[in-house]
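Removed from the display is one protein chain of the complex; every other protein chain stays in position.
The letters A and B name the chains in turn, as written, and every chain counts its residues from 1.
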Amino acid sequence: MTGHVSIRLASERVNHCVATMNEPPRFYTPGEVITGMQDFMRGHGTYTEDDCLKASVAGVMEKVNKLICIRPLKSRYVGEIGDVVVGRVLEVQQRRWKVETNSRLDSVLQLSSVNLPGGELRRRSAEDEQMMRKHLQEGDLISAEVQSVFSDGSLSLHTRSLKYGKLTQGTLVKVYPSLIKRRKNHFHNLPCGVAIIIGNNGYIWISPQNHEGVMEEQKDDDTVDQQSVSRSDRETMARVKNCIAALVASKMMLDDTSIMFAYEESLKYDSVKDLLDPETMLDISFLTQHRINNIMEE
Amino acid sequence: MAGLLLSPTEKNFILQGVQDDFRSDGRSNIDYRPMELETDVVSHASGSARLRLANTDILVGVKTEIDTPNPDKPGLGKLEFFVDCSANATPEFEGRGGEQLANSISNMMQRAYHSSQAFDLKQLCIFEGKQCWKLYIDILILECGGNLCDAVSLAVKAALFNTRIPFVKAALMDGGNIDLQLSDDPYDSKLLNVGSAPLLVTLCKIGDKCVVDPSAEEESCSVISLVVGTTGNSKFYCSQEEAKKLPNVESKCSTIGMNGAGSVAPKTLKDAIQQGLEAAKSLDKALGQALLRERQENISFKKHSYGFLK
Partner (left out) sequence: MPATDLLSSQGLRLDGRRPNELRRIRCRLGVFTQPDGSAYLEQGNTKVLAAVYGPHQASKSKLSTEGVVVNCQYSMATFSTGERKNRPRGDRKSQEMSMHLRQALTAAIKTELYPRSQIDIYVEVLQADGGAYCACVNAATLALTEAGVPLRAYVCASSASMAAAGAGSAGPEPLLDVGHVEEAAGGVVLTVAALPTTGHIALLEMSHRLHMDYFDIVLSRAMQGCRDIEVILDRAVRDHLAEGWTKQDVMTI
């Protein structure tokens, strides 16, 4: 039985750019003067020199009343309070865990910011410190919310709600943070049967629906780990993963509607592995963009 | 190379997928990810190729030099492999960080090309015992997305296919020293016969099954991986009429290597080697078709060089 091998030439390369009707906005590049007026406050991506406000990154201007920021196309995740993130535990330290969230500095998850097993509310004792490793180890994935931002920009996370916590069976997809819109809800149960968590930091977690991807306090660790995922669930998850990859290649924004549209457009391709071909990816993004445009016009 | 950090449940998910013959991106255990190939990207080199396999990006340049042959092999030329892991791929490769990985890959390639049935070094001979060609094959790893060995061997074969060796026009014997005159015309050169050059196939053992073309996540799930080098089939690298004239040659295994901290049962090993030979055949065929297509493009109109620009 031979497998599928495809080698294409550079001349057959596909351009993943999907055009839209919007006019390109006004761009600012590093060193460019935005305004010479004094009464604006400077936000991210700007600096003042010689009494002018200048851009320091390449991107579009975001003006909120008197605050001017420049938002670049691609950058490390800059956290804000209330954001939902998916992160990976890097280190277990004295009373906290170091979590990697695709930002400039590693984030921290304090021991006092997690729900203790049993759901009690009490002061953390010395035993809790030693049991930290039982709760979360190096390499574990968690979903959490940003509790506060330190002065140097690093984030402090918390998992105090039942919907946050350690993530079990599923697969992780990494994208640029700027492709994720800030929404009210980041936990979605897609109609096709998978649950996704769209982290603001660009990490997207896809898992089968019944477990909702979060470890419940009462269940035993072993049973959750060894529960196998059915073949149809696996196929749907792989399809969703490839659709996300197709949208990212065409630099389209990701949220539950665009992912669902892409999923529906991809159903005409029976075999999930066909979605890895560049032409198929472009086709899916193009049709998804078309559907989004139609909705925006209404 | 330091593997990606993965949680135990993620590893379990990948493991079960492999047992089911359905990986996390929908491929079966024997499917390859889409690849892209371009030859003649570096003009200073005698031959070059760039191969992109999902996230893995390899650039190969071949340089030719005149050298004296080994005294015990007077009629054969020389091949030397050099692998450089560029820091562009990951900050761990800064300075000498990637040296261990680079050495293991270049040793593997050197062993794969050692056999005369893999690559005939006689075609590099100029004057027996006195002068021969030495090919420096320089491999630059620009990005790592899993499955380096396969990508490297494909890129090397494509670069050798693209290599032009200048014709020797005249030779002056000057008291035992030979002075060669090479043809100045870049088109007055000969191509190498690389149809039988070996291709490496990496098989990762995950659970009980072996997968071909592992992604970076799958590589960090496996405890042991097997690399099988198989000689190619010259019939795929020439046109239909010429292929009929060539005799049928069975592909042979030219090197086997193992990486990792685990162990494997003899039966699994045998099955894996068989799987590797099959995969190498399909790779060879696809590569041959792509290279012939590109050569056809060169002949029909002036080829645009894309490189990294498109």
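The working rule: a residue touches a chain if its C-beta (ideal position, glycine included) is under 8 Å from a C-beta of that chain, and two chains touch if they have at least 3 such contacts.
Quick caveat, the model's predicted, so the values are computed rather than measured.
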Omitted-chain contact residue, chosen from B:Glu94, B:Asp208 or B:Glu242: B:Glu94
Given B:Ser43, B:Gln240 or B:Ser300, the one touching the chain that is not displayed: B:Ser43
Full-complex contact with the absent chain, from A:Glu12, A:Asp106 or A:Glu264: A:Asp106
Contacts of chain A with the absent chain, listed as residue ranges: 17-20, 22, 24-25, 27, 29-32, 45, 47, 49, 56-65, 72-76, 104-106, 152-153, 178, 250-253, 289
For chain B, residues in touch with the removed chain: 42-45, 48, 55, 57, 59, 61-63, 65, 82, 84, 86-91, 94-96, 136, 138, 140, 142-145, 307-310
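What we mean here is this: only the chains that are shown with their structure count from here on.
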Chain centre separation in whole Å, for chain B relative to chain A (CA means): 36
Parts of chain A lying in touch with chain B, wherever the complex brings them together: 1-11, 13, 15, 88, 90, 138-141, 167-172, 224-226, 228-229, 231, 234-235, 237-239, 241-242, 271-273, 275-278
Residues of chain B touching chain A in the complex: 5-10, 12-13, 16-17, 20, 22-38, 50, 154, 212, 278-279, 281-283, 285-287, 289-290, 293-294, 297, 303-304, 306-307, 310
